[in-house]
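Here is subunit A:
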Amino acid sequence: GNGNANENTDGGNGEGAETEELEGSVVIDGSGTVYPFMARMAENYMGEQENVSVEVSRAGTSAGFSKFLAEDGTDFNNASRPIKDEEKAKAEELGIEVQELKVALDGLTFVINKENDWATDLTEQEIKDIFLASAGKKKWSDVRPDFPAEEIKTYGPNENHGTYEFFFENILEEQQLVDDINLQQDYSTLVDLVSKDKNAIAFFGYGYYASNTDKLSAVKVDFGNGPVAPSVDTIAEDGDYAPFTRPVFSYLNVNHAKEKPQVLDYAIYTMENANAVAEETGFAPLPEEEIKTTVDALNNLK
Partner candidate 1 sequence: MQKSTRQDQHSRPAVSDLIAQKKKNRTVGSTLEKLVPGILFGIAAVSIITTVGILLTLITETVLFFQEVNFFSFFTGTELKPLGQNAVFGVLPLLTGTLISTAIAMLVAIPIGLMTAIYLSEYASEKARRILKPILEILAGIPTIVYGFFAFTFVTPLLRSFIPGLEPTNILSPGLVMGIMIIPMVASLSEDAMSAVPNSMREGALALGSTKLEVTWKVVVPAAISGIIASFVLGISRAIGETMIVTIASGSSKNFTFDITQSMQTMTAYIVEVSGGEAAAGTTLYHSLYAVAMTLFVFTLVMNFIAQYISRRFREEY
Partner candidate 2 sequence: MTVLTGKANAKTNNLSASTGSETENKKIVYNTKDLNLWYGEDHALKNINLPIHENEVTAIIGPSGCGKSTYIKTLNRMVEMIPIVRISGEILYRERNIFDKNFQVEDLRTRVGMVFQKPNPFPKSIYENVAYGPKIHGIRDKKILDEIVEKSLKGAAIWNEVKDRLNENAYGLSGGQQQRLCIARALAIEPDVILMDEPTSALDPISTLKVEELVQELKKDFSIIIVTHNMQQAARISDKTAFFLSGEVIEFAETDKIFSTPSDKRTEDYITGRFG
(Lines give C-alpha, C1' and ligand atoms only; values in the text may rest on other atoms or scores of the structure.)
Protein backbone atom coordinates (compact mmCIF):
# COMPACT_ATOMS: atom_id res chain seq x y z
CA GLY A 1 0.00 0.00 0.00
CA ASN A 2 1.57 3.22 -1.09
CA GLY A 3 -1.11 5.81 -1.02
CA ASN A 4 1.57 8.45 -0.70
CA ALA A 5 1.57 9.00 -4.43
CA ASN A 6 -1.76 10.79 -4.12
CA GLU A 7 -0.57 12.84 -1.21
CA ASN A 8 1.62 14.84 -3.42
CA THR A 9 -0.27 15.15 -6.64
CA ASP A 10 -0.40 18.89 -6.09
CA GLY A 11 3.37 18.50 -6.25
CA GLY A 12 4.10 22.12 -7.05
CA ASN A 13 6.27 22.59 -4.04
CA GLY A 14 9.66 21.21 -4.60
CA GLU A 15 10.45 22.40 -8.08
CA GLY A 16 12.64 25.28 -7.01
CA ALA A 17 16.07 25.51 -5.46
CA GLU A 18 17.55 22.95 -3.07
CA THR A 19 17.18 25.27 -0.12
CA GLU A 20 13.45 25.11 -0.47
CA GLU A 21 11.39 23.32 2.19
CA LEU A 22 10.18 20.06 0.78
CA GLU A 23 7.33 17.91 1.97
CA GLY A 24 5.68 14.59 1.29
CA SER A 25 6.90 11.10 1.78
CA VAL A 26 9.63 8.80 0.58
CA VAL A 27 9.01 5.08 0.79
CA ILE A 28 11.94 2.71 0.92
CA ASP A 29 11.94 -1.06 1.21
CA GLY A 30 14.24 -3.92 0.31
CA SER A 31 17.53 -5.20 1.61
CA GLY A 32 17.96 -5.90 5.27
CA THR A 33 21.69 -5.59 4.80
CA VAL A 34 21.34 -2.04 3.62
CA TYR A 35 18.63 -1.26 6.20
CA PRO A 36 20.94 0.09 8.95
CA PHE A 37 22.65 2.31 6.40
CA MET A 38 19.42 3.58 4.94
CA ALA A 39 17.68 4.00 8.28
CA ARG A 40 20.52 6.18 9.51
CA MET A 41 20.51 8.11 6.24
CA ALA A 42 16.75 8.70 6.47
CA GLU A 43 17.02 9.87 10.02
CA ASN A 44 19.74 12.34 9.14
CA TYR A 45 17.79 13.60 6.17
CA MET A 46 14.66 14.18 8.21
CA GLY A 47 16.77 16.22 10.59
CA GLU A 48 17.24 18.64 7.71
CA GLN A 49 13.94 18.33 5.88
CA GLU A 50 11.45 18.22 8.69
CA ASN A 51 8.37 17.96 6.53
CA VAL A 52 9.50 15.01 4.50
CA SER A 53 8.61 11.60 5.87
CA VAL A 54 11.05 8.89 4.91
CA GLU A 55 9.97 5.43 5.90
CA VAL A 56 12.29 2.49 5.68
CA SER A 57 11.36 -1.16 5.75
CA ARG A 58 13.48 -4.27 5.23
CA ALA A 59 11.58 -7.01 3.54
CA GLY A 60 14.72 -8.27 1.80
CA THR A 61 16.12 -7.51 -1.62
CA SER A 62 13.92 -9.81 -3.66
CA ALA A 63 10.74 -9.19 -1.75
CA GLY A 64 11.54 -5.52 -1.98
CA PHE A 65 11.83 -5.68 -5.75
CA SER A 66 8.39 -7.17 -6.05
CA LYS A 67 7.00 -4.20 -4.15
CA PHE A 68 9.17 -1.76 -6.06
CA LEU A 69 8.15 -3.09 -9.43
CA ALA A 70 4.43 -2.59 -9.02
CA GLU A 71 1.75 0.00 -9.72
CA ASP A 72 2.22 2.67 -7.09
CA GLY A 73 5.31 0.87 -5.89
CA THR A 74 7.98 2.02 -3.50
CA ASP A 75 10.30 4.92 -4.35
CA PHE A 76 13.53 3.12 -3.58
CA ASN A 77 14.48 -0.49 -3.29
CA ASN A 78 17.62 -1.32 -1.39
CA ALA A 79 19.50 -4.30 -2.74
CA SER A 80 22.45 -6.36 -1.66
CA ARG A 81 22.84 -7.74 -5.19
CA PRO A 82 22.42 -6.13 -8.60
CA ILE A 83 19.02 -6.08 -10.22
CA LYS A 84 18.30 -9.23 -12.20
CA ASP A 85 17.35 -9.39 -15.85
CA GLU A 86 13.85 -10.58 -15.17
CA GLU A 87 13.39 -7.71 -12.77
CA LYS A 88 14.56 -5.29 -15.42
CA ALA A 89 12.09 -6.83 -17.83
CA LYS A 90 9.31 -6.38 -15.31
CA ALA A 91 10.26 -2.72 -14.91
CA GLU A 92 10.13 -2.17 -18.61
CA GLU A 93 6.79 -3.85 -18.85
CA LEU A 94 5.41 -1.50 -16.24
CA GLY A 95 7.09 1.51 -17.77
CA ILE A 96 9.18 2.15 -14.70
CA GLU A 97 12.53 3.74 -15.34
CA VAL A 98 15.07 2.52 -12.82
CA GLN A 99 18.26 4.26 -11.75
CA GLU A 100 20.85 2.20 -9.94
CA LEU A 101 22.58 3.88 -7.03
CA LYS A 102 25.58 2.01 -5.80
CA VAL A 103 25.85 3.20 -2.23
CA ALA A 104 28.57 1.20 -0.48
CA LEU A 105 30.53 -2.03 -0.26
CA ASP A 106 29.74 -4.90 2.03
CA GLY A 107 31.71 -8.00 2.94
CA LEU A 108 29.89 -11.27 3.33
CA THR A 109 30.81 -12.24 6.88
CA PHE A 110 30.72 -15.66 8.49
CA VAL A 111 29.99 -15.49 12.17
CA ILE A 112 30.36 -18.03 14.93
CA ASN A 113 29.61 -18.21 18.60
CA LYS A 114 32.01 -16.50 21.02
CA GLU A 115 32.71 -19.84 22.64
CA ASN A 116 33.70 -21.40 19.36
CA ASP A 117 37.50 -21.46 19.66
CA TRP A 118 38.23 -23.84 16.80
CA ALA A 119 36.70 -22.46 13.64
CA THR A 120 38.15 -18.99 14.08
CA ASP A 121 39.86 -19.23 10.74
CA LEU A 122 38.82 -21.32 7.81
CA THR A 123 39.81 -21.57 4.21
CA GLU A 124 37.45 -20.38 1.49
CA GLN A 125 36.87 -24.00 0.46
CA GLU A 126 36.17 -25.17 3.99
CA ILE A 127 33.50 -22.50 4.32
CA LYS A 128 31.87 -23.54 1.07
CA ASP A 129 31.98 -27.20 2.12
CA ILE A 130 30.23 -26.45 5.36
CA PHE A 131 27.26 -25.11 3.44
CA LEU A 132 27.29 -27.46 0.47
CA ALA A 133 25.06 -30.51 0.54
CA SER A 134 27.45 -32.37 -1.72
CA ALA A 135 30.39 -31.98 0.69
CA GLY A 136 28.59 -33.90 3.41
CA LYS A 137 30.16 -32.10 6.35
CA LYS A 138 27.82 -33.01 9.18
CA LYS A 139 30.15 -32.47 12.10
CA TRP A 140 32.86 -29.98 12.80
CA SER A 141 35.31 -32.89 12.89
CA ASP A 142 34.40 -33.60 9.26
CA VAL A 143 35.82 -30.20 8.38
CA ARG A 144 39.06 -30.72 10.20
CA PRO A 145 39.80 -33.78 12.31
CA ASP A 146 40.98 -31.75 15.28
CA PHE A 147 37.66 -29.92 15.50
CA PRO A 148 35.13 -31.26 18.01
CA ALA A 149 32.85 -34.06 16.85
CA GLU A 150 29.73 -31.96 17.18
CA GLU A 151 27.05 -31.26 14.67
CA ILE A 152 27.43 -28.10 12.65
CA LYS A 153 24.42 -25.81 12.83
CA THR A 154 24.19 -23.66 9.73
CA TYR A 155 22.13 -20.51 9.61
CA GLY A 156 21.47 -17.79 7.08
CA PRO A 157 18.98 -15.28 5.76
CA ASN A 158 16.13 -16.73 3.72
CA GLU A 159 15.40 -16.45 0.02
CA ASN A 160 13.88 -13.01 0.37
CA HIS A 161 17.35 -11.70 0.86
CA GLY A 162 19.96 -10.59 -1.61
CA THR A 163 22.54 -11.89 0.77
CA TYR A 164 21.25 -15.40 0.34
CA GLU A 165 21.22 -15.05 -3.41
CA PHE A 166 24.71 -13.58 -3.48
CA PHE A 167 26.00 -16.47 -1.41
CA PHE A 168 24.10 -19.08 -3.36
CA GLU A 169 24.79 -17.75 -6.83
CA ASN A 170 28.19 -16.11 -6.60
CA ILE A 171 29.99 -18.12 -3.95
CA LEU A 172 28.37 -21.54 -4.02
CA GLU A 173 27.80 -21.23 -7.76
CA GLU A 174 24.24 -22.46 -7.40
CA GLN A 175 25.10 -25.83 -5.95
CA GLN A 176 22.61 -27.21 -3.47
CA LEU A 177 22.78 -26.05 0.13
CA VAL A 178 22.69 -28.48 3.07
CA ASP A 179 19.03 -29.32 3.82
CA ASP A 180 19.06 -28.58 7.49
CA ILE A 181 20.20 -24.99 7.12
CA ASN A 182 18.04 -22.72 9.24
CA LEU A 183 16.98 -19.75 7.12
CA GLN A 184 15.47 -16.76 8.85
CA GLN A 185 13.73 -13.60 7.79
CA ASP A 186 15.25 -11.31 10.38
CA TYR A 187 18.94 -10.66 10.78
CA SER A 188 18.57 -9.98 14.45
CA THR A 189 17.10 -13.44 14.86
CA LEU A 190 20.22 -14.82 13.22
CA VAL A 191 22.46 -12.80 15.51
CA ASP A 192 20.54 -14.09 18.45
CA LEU A 193 20.61 -17.68 17.30
CA VAL A 194 24.35 -17.71 16.70
CA SER A 195 25.13 -15.90 19.90
CA LYS A 196 23.36 -18.67 21.81
CA ASP A 197 24.53 -21.72 19.88
CA LYS A 198 28.09 -22.90 20.26
CA ASN A 199 28.04 -24.95 17.07
CA ALA A 200 26.49 -22.33 14.90
CA ILE A 201 27.84 -20.67 11.83
CA ALA A 202 25.94 -18.07 9.86
CA PHE A 203 26.52 -15.60 7.07
CA PHE A 204 25.34 -12.06 6.56
CA GLY A 205 26.53 -8.55 5.80
CA TYR A 206 29.48 -7.13 7.67
CA GLY A 207 27.37 -4.38 9.24
CA TYR A 208 25.38 -6.82 11.31
CA TYR A 209 28.59 -8.32 12.61
CA ALA A 210 30.09 -4.90 13.28
CA SER A 211 27.24 -3.91 15.58
CA ASN A 212 27.45 -7.21 17.45
CA THR A 213 31.15 -7.79 17.98
CA ASP A 214 30.45 -8.36 21.66
CA LYS A 215 28.15 -11.26 20.86
CA LEU A 216 29.75 -12.89 17.83
CA SER A 217 33.10 -13.73 16.36
CA ALA A 218 33.83 -13.41 12.66
CA VAL A 219 35.64 -16.21 10.87
CA LYS A 220 38.94 -15.14 9.33
CA VAL A 221 38.97 -16.40 5.80
CA ASP A 222 42.03 -17.75 4.07
CA PHE A 223 41.78 -16.95 0.37
CA GLY A 224 45.22 -18.42 -0.22
CA ASN A 225 47.31 -15.75 1.40
CA GLY A 226 46.63 -16.45 5.04
CA PRO A 227 43.56 -15.69 7.15
CA VAL A 228 41.92 -12.31 6.70
CA ALA A 229 39.47 -10.81 9.18
CA PRO A 230 36.65 -8.83 7.61
CA SER A 231 36.83 -5.12 8.43
CA VAL A 232 35.91 -1.88 6.78
CA ASP A 233 39.44 -1.78 5.37
CA THR A 234 39.72 -5.36 4.13
CA ILE A 235 36.29 -5.41 2.47
CA ALA A 236 37.15 -2.39 0.37
CA GLU A 237 37.35 -2.90 -3.36
CA ASP A 238 41.05 -3.72 -3.37
CA GLY A 239 41.17 -5.12 0.16
CA ASP A 240 42.28 -8.63 1.15
CA TYR A 241 38.72 -9.76 1.79
CA ALA A 242 37.64 -8.68 -1.69
CA PRO A 243 36.56 -12.17 -2.92
CA PHE A 244 33.63 -11.99 -0.50
CA THR A 245 32.98 -8.32 -1.06
CA ARG A 246 29.96 -7.11 -2.96
CA PRO A 247 28.51 -3.73 -3.74
CA VAL A 248 25.18 -2.78 -2.23
CA PHE A 249 22.64 -0.64 -4.01
CA SER A 250 19.57 1.35 -3.80
CA TYR A 251 17.35 1.44 -6.87
CA LEU A 252 15.42 4.59 -7.59
CA ASN A 253 12.11 4.80 -9.41
CA VAL A 254 12.93 7.63 -11.80
CA ASN A 255 9.29 8.29 -12.63
CA HIS A 256 8.66 8.98 -8.98
CA ALA A 257 11.77 11.10 -8.76
CA LYS A 258 10.47 13.28 -11.54
CA GLU A 259 7.03 13.63 -10.00
CA LYS A 260 8.15 14.08 -6.45
CA PRO A 261 10.99 16.46 -5.75
CA GLN A 262 11.52 15.09 -2.26
CA VAL A 263 12.35 11.67 -3.74
CA LEU A 264 14.99 13.08 -6.02
CA ASP A 265 16.31 15.31 -3.30
CA TYR A 266 16.62 12.33 -1.01
CA ALA A 267 18.47 10.35 -3.68
CA ILE A 268 21.02 13.12 -4.13
CA TYR A 269 21.36 13.51 -0.37
CA THR A 270 21.99 9.79 -0.02
CA MET A 271 24.76 9.78 -2.56
CA GLU A 272 26.39 12.89 -1.18
CA ASN A 273 26.48 11.44 2.32
CA ALA A 274 27.01 7.79 1.39
CA ASN A 275 30.59 7.44 2.50
CA ALA A 276 30.08 9.14 5.85
CA VAL A 277 27.08 7.00 6.73
CA ALA A 278 28.74 3.86 5.36
CA GLU A 279 31.51 4.21 7.85
CA GLU A 280 29.12 4.65 10.77
CA THR A 281 27.09 1.59 9.83
CA GLY A 282 29.78 -0.90 8.92
CA PHE A 283 30.23 -0.59 5.17
CA ALA A 284 33.25 0.21 3.09
CA PRO A 285 33.18 3.54 1.24
CA LEU A 286 33.13 3.98 -2.51
CA PRO A 287 35.68 5.94 -4.54
CA GLU A 288 34.71 9.64 -4.68
CA GLU A 289 34.58 9.78 -8.47
CA GLU A 290 32.12 6.92 -8.62
CA ILE A 291 29.85 8.85 -6.30
CA LYS A 292 30.28 12.00 -8.32
CA THR A 293 29.14 10.23 -11.50
CA THR A 294 25.96 9.04 -9.79
CA VAL A 295 25.21 12.47 -8.36
CA ASP A 296 25.60 14.02 -11.77
CA ALA A 297 23.26 11.49 -13.26
CA LEU A 298 20.72 12.34 -10.60
CA ASN A 299 21.06 16.05 -11.13
CA ASN A 300 20.25 15.48 -14.76
CA LEU A 301 16.85 14.18 -13.80
CA LYS A 302 15.72 17.58 -12.55
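Everything below uses one rule, namely that contacts are C-beta pairs under 8 Å (C-beta built on N, C-alpha and C of every residue); 3 or more make two chains touch, one makes a residue touch a chain; residues count from 1.
For anyone wondering why these and not others, all candidates are chains of the complex that A comes from, given by their letters.
Computed from a prediction, not measured in an experiment: that's the story for all the values here.
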item	value
Of the listed candidates 1 or 2, the one touching subunit A in this complex	1
Contacting residues of subunit A [partner candidate 1, same complex]	29, 57, 59-60, 63, 66-67, 70, 158-160, 182, 184-186, 189, 192-193, 195-197
